[in-house]
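One protein chain omitted, others in place.
Now for subunit A:
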Amino acid sequence: MRHTLVALVEDKPGVLNRVASLFRRRAFNIESLTVGHTEQPGLSRMTIVVDGDDIAIERLIAYLYKLVNVVHVEDLTHVPAVTRDLAMIKVAAPPETRTQVMQVVDVYRARIVDVTSQSLIIEVTGDEEKIESFVEVLRPLGILEMVRTGLLAMSRGGAPLYPPPNGNGNGHHAAASAD
């Protein structure tokens, strides 16, 4: 099954390579990986979508913790979380179909961010399902180009994702017992 992991990593050169290389050499397949800054200086946050059963993902998390630059990892798959993907879609929009395109944009609460006489660039955010459905509706109208960010994820509620300040190691102890 698909798992959504978030990892806080040190904002240093080569860290993305270390993480991506770990997935490759441990034979995990990354479906999507996004990286960006966080509210904490020196820390970047990765959202990683990866396929695997629970046992494999538990092992993967342990491997991630072995990387010296990885500060904290959480699996958001089984917790309430908001996930978002952003897509920019360039659609053919000659005068004959332009109104139709704009109606679809309206329904999906997307935004037009560039206009030419023959095309539009549309920006849409949402969970993956929404974006995929949007793409299907637009497809017959003529998609010229599309780009997506991949998934971002954040757990719901007040507790922020933050590494335990100190004490006994990084707190990662692996699963306590088998079922």
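Brief remarks follow.
Assume contacts are C-beta pairs under 8 Å (C-beta built on N, C-alpha and C of every residue); 3 or more make two chains touch, one makes a residue touch a chain; residues count from 1.
Here is the rule we go by: contacts and distances are computed from a predicted model.
According to UniProt, the chain absent from the figure is "Acetolactate synthase", selected among "histidine kinase", "Acetolactate synthase", "Branched-chain amino acid transport system permease protein" or "Glycine/betaine ABC transporter substrate-binding protein". Residue-wise, the contact with the chain that is not shown comes from A:71, picked out of A:6, A:46 or A:71.
Contact with the chain that does not appear here is found for just one residue of A:9, A:91, A:105 or A:122, A:9. Residue A:59 is the one among A:59, A:90, A:130 or A:148 that touches the chain not shown. Taking the complete complex into account, residues 9-10, 13-14, 17-18, 21, 25, 42-43, 55, 58-59, 62-63, 65-71, 163, 166, 168-178 of subunit A touch the chain not shown.
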